[in-house]
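Every protein chain but one is kept in place in this view of the complex.
Each chain carries a letter (A, B and C) given by its place in the written order, and its residues are counted from 1.
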Amino acid sequence: MLRFALRRLIVALLVALTVMVLSFMLTRLSGDLAISIAGASATQADVEIIRRAYGLDRPLVVQFLDWIGRAAMGDFGESFFFKARVADLIAERMPITLTLGLTGLAIALIVSIPLGMLAAVRENTWVDRLVQVIAMFGQAMPSFWLGLILMITLGLQLGWLPISGTGSWQHYVMPGIVLAFSAIPALTRLTRSGMIQALGSDYIRTARAKGLSRLSILGKHALRNAAIPVVSIAAVQLGFMLGGSIVIETVFALHGVGFLAWESISKNDFPVVQAVVLVLALIYIALTMAADLLNALLDPRLRSA
Amino acid sequence: MSAPLLDIQGLRVEFGDTAAVRGASFTVSRGETHCVVGESGCGKSVSALAVMNLLARGARRSADRLVFAGQDLLALPERRMAELRGDRMAMIFQEPMTSLNPAYTVGSQMAEVYTRHRGGSRRAALDRAAGLLAKVGITAPGMRLGQFPHQLSGGLRQRVMIAMALMCDPELLIADEPTTALDVTVQAQILRLLAELQRDLGLAILLITHDLGIVARIAQRVSVMYAGEVVESAPTAALFADPSHPYTRGLLACVPVPGKVKREEALGSIPGVVPRIQPGFEGCAFRDRCAHAAPVCAGPVPRQRGEGAHEFLCRLPPGWTATERAA
Amino acid sequence: MSTATTMVRPQETAATPAIEVRNLRRTFRIKGGLLGKDREVVAVDDVSFSVPTGGVLGVVGESGCGKSTLARVILNLLPPTSGEVLVEGRRLSALDRRARARLIQPIFQDPFSSLNPRRRIKDIVAMPLVAQGNIPARQVNDRVAEMLTRVGLSAEQGERFPAQLSGGQRQRVAIARALVLRPRIVICDEPTSALDVSVQAQILNLLAELRRELNLTYLFISHNLAVVEHVASEVAVMYLGRIVERAEADALFRAPRHPYTRALLASVLTPEPGLGVPDVGLGDTLPDPANIPPGCRFHPRCPVAEPRCAVQVPQAVATTDGAAECLLLEGAAQP
Partner (left out) sequence: MSGAVVMPARRRVAWGKRAGLVIGGVIVGAVLLVAILAPWITPHDPFVQNLDNRLSVPFWMEGAKPGHLLGTDGLGRDYLSRLIYGARISMLIGLLTVVTSGLIGTTLGVLGGFFGGKVDDAVLFAITCRLAIPVVLVALAVVGLLGSSLTLVILVLGLLLWDRFAVVARSTTMQVRNLDYVSAAWAAGLSTPAILLKEILPNIASHLAVVATLEMALAILLEAALSFLGLGVPPPLPSWGLMIAEGKDYMFFSPWVIFIPGVALFILVFGINLLGDGLRDLLGAGDTR
């Protein structure tokens, strides 16, 4: 177990390093950062001052090593626009994004697992077909548009939920639903195919030959095996959801990390942008590692192979 | 003669436009091993699953008579049928590698059969499971109970399947190709085990196989299936001494027997391939591949009865083989 | 045979075997899973043999004994860890893929996975000819048609896709593909194991006819001893990567020397009623290629093992028509 975890950790560190290089290079794409920071009205002298102030006159490698060294200590530098430490900005906004992501995941799991099971049990009937069409509906729905439609209907016309901002749990319901929509199709299909595979397996035939009740066959023997891939995909989906929260936070004006990123991109605030990219990537890496370990716990074949 | 334990008359199973079993009839008596033998697609496994009511959705089952220990299985609702399965009739399968649930321990899978049918504590069920594991020749049964299927070899898993089938002292054990996936040395061990258990427990075994060698060594009675029908049925010795259906004869000629068939000599073989039979097919299904086929074979085929409960489905009369041997 | 692919062969002496395998060894590293470190598995352990032209060497053994790995190593589908394979005196590893293809061809077990489902039958059979790169299309077509007829398939079946043929017909296609280049050696890896008995007999008969007609040499790998007894002129018994007994076929079946061979033979169930199920006496410990026992590798299962078998490694002992690796024979077989 230890050896396995260690190997995963090393790969994770290498991935993190690569993402760091990429996110660093990303901010250097536009050419001269000093000019973009200084803005269109700045004079040549202003640009030079800024260049020196931010250490942009040094070679790229030095800049990168400097950034990476500080980032490892949790220091992502200072935001140009917010005039605050980037780490503090992210720490302040992260709870909102995490709440949103977990709400979305919870809604997605609550909807998709029963739907997927239902479709599998009724495979190749109109019920199955309907579930698949519903999943495809979710997949085809542009999330930002769905958000706007919900704001008009549930928010404005019916007045059930607040339209934007944070403050109460009600504020997370609509964005949560919208975010869940992005994960429901994949999770439903996965539950369905996992259950169909389990139900068609030899051990389910054995369970039937043993005269077990339908409940025990479905709930105990089939679900346990179908759940194994769902768990790892759920963790990955949470990672994608956090990455995708930028659109939904912007639509609902939720001041989370995604919103922060969007603001920073619009303001050319590159230390914030590269830090957010890195933090989201690290969260994703951590989530996939957690999923691997969880899988090993659920699947005895992985546990002691 | 007392009533047989399992009495199947005119069993039919159809999937869509394929007739998998077409009026198969055979009986299994208490304490007897009855082998159903045939090539893939002949309907032997489907017949076994039909008895257990384990056919896949979409399969249509019907029969003139399907009686187990005096109960009409055709009239039994699935819930009552489930109460019989695993309790009075048990089944083991071909693939021991996939027939056990990978997510649960051997012990928990064995115990649940007992608690489901007989109730009682899990502890008591586990004790019984340990005893049965020992009985099927597994050493250190206590340790095995806590293991997961993937930690066992194929032969051990099949032993676990057998022990699990015996949890509730069934009267009938249906074994569907139980040794096909195993090595020859392990196959011999498993078959010996089945033979022993049958002797000790008075079990009736319905064994499905494609291997005439297994049939010869373990069965008291044999039914040969071809294209969904039982084409020949006889006590084992009688069948091998005087195979009477042309298909049975062809099949036996195909098997290389050490010391019997000369090396450079060709094996006997049956020309052509097994036809796919649709519902409503008339006549003998073997006629296109048969050297003895005649125009009448397209019509209804008579069931010939030879000596000592030796039956076969053919236009040729009982004893026709004697004239062929003379020729 | 007067085709562009027929090559000038080195002077064949009577003593040159069709195929010779020298000290072949193949190991694998397997990942240690969550716990434990990587282990080395010796799948084929110092295997040597030779087969004369026109001979059939049957290789038998249980699953995991390394017989299929042996086939793949001989075909160079897996490079050997050490050792070499010579066909008619020429080292296979020194030949390019085209020359190798002209000498040695495989027939695999599973007629479903051995044919590319997206190609027509005639194209599958033509593939080895096309791969040679210098045979005119006309000639390719002629030879494919000739080969299809020879294995009992019609020209019309040549236009079909594999999914439209039965298992036996597909195996005929595999045979046609293997023989279209007129190779010297054919490695048959369980060629009839996936087939029903009636079809198995057809394929075995076809293989035997073709061997006589084309003067082929077969390496015939199978777990089915009855089949091997029928086709092989010589038999090698493999156990955990080693050939533990090798003998002329009749001798081996009449008087097996190695206890493992005896157990294998005892477990063959011939269709002879009244004999009952034999007791092979092997116990229930199973061979694990990743964990080969010290001394004689068969000793944990051997019904006649002595204490020395657990420590001393047996050497090959010459028997009447071959050799066997068993300590119990070492004392007895002195000249």
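Methods note: a contact is a pair of C-beta atoms (placed from the backbone, for glycine too) under 8 Å apart; a residue touches a chain by one contact, two chains touch by 3 or more.
Note that the structure is a prediction, hence the values are computed from the model and not measured.
Residue C:Pro128 is the one among C:Pro80, C:Pro128 or C:Gly241 that touches the chain not shown.
Only one of C:Arg26, C:Lys122, C:Arg150 or C:Arg177 touches the chain withheld from this view, namely C:Arg177. One of A:Gly55, A:Gly69, A:Pro142 or A:Gly219 touches the chain omitted from the figure, and that residue is A:Pro142.
Looking at chain A, the residues touching the absent chain are 11, 14-16, 18-19, 22-23, 26-27, 29-30, 36, 123-126, 128-129, 132, 136-137, 139-145, 148-149, 151-152, 156, 186, 189-190, 193, 200, 202, 205, 236, 242-244, 246-247, 250, 258, 261-262, 265-266, 268, 270, 273, 276-277, 280-281, 284-285, 288. Residue-level contact of chain C with the missing chain is found at 72, 75, 77, 97-98, 100-102, 104-106, 108-110, 113-118, 124, 127-128, 131-132, 174, 177-178, 181.
Everything below uses one rule, namely that only the chains that are shown with their structure count from here on.
Mean C-alpha positions place chain A and chain C at a centre distance of 53 Å. Across the assembly, chain B contributes no residue in contact with two or more other chains.
Residue positions of chain A touching 2 or more other chains: 304-305.
If you check the complex, the residues on chain C that touch chain B are 62-63, 166, 168-169, 196-202, 204-205, 208, 223-227, 229-231, 233, 249, 253, 263-280, 282, 284, 286. Those residues of chain A that touch chain B in the complex are listed here as 201-203, 205-213, 216, 221, 224-225, 228, 298-301, 304-305. Residues 39-40, 137-139, 153, 155-156, 183-189, 191-192, 195, 210-218, 236-237, 240, 250-261, 263-264, 266-270, 273 of chain B are the ones touching chain C in the complex.
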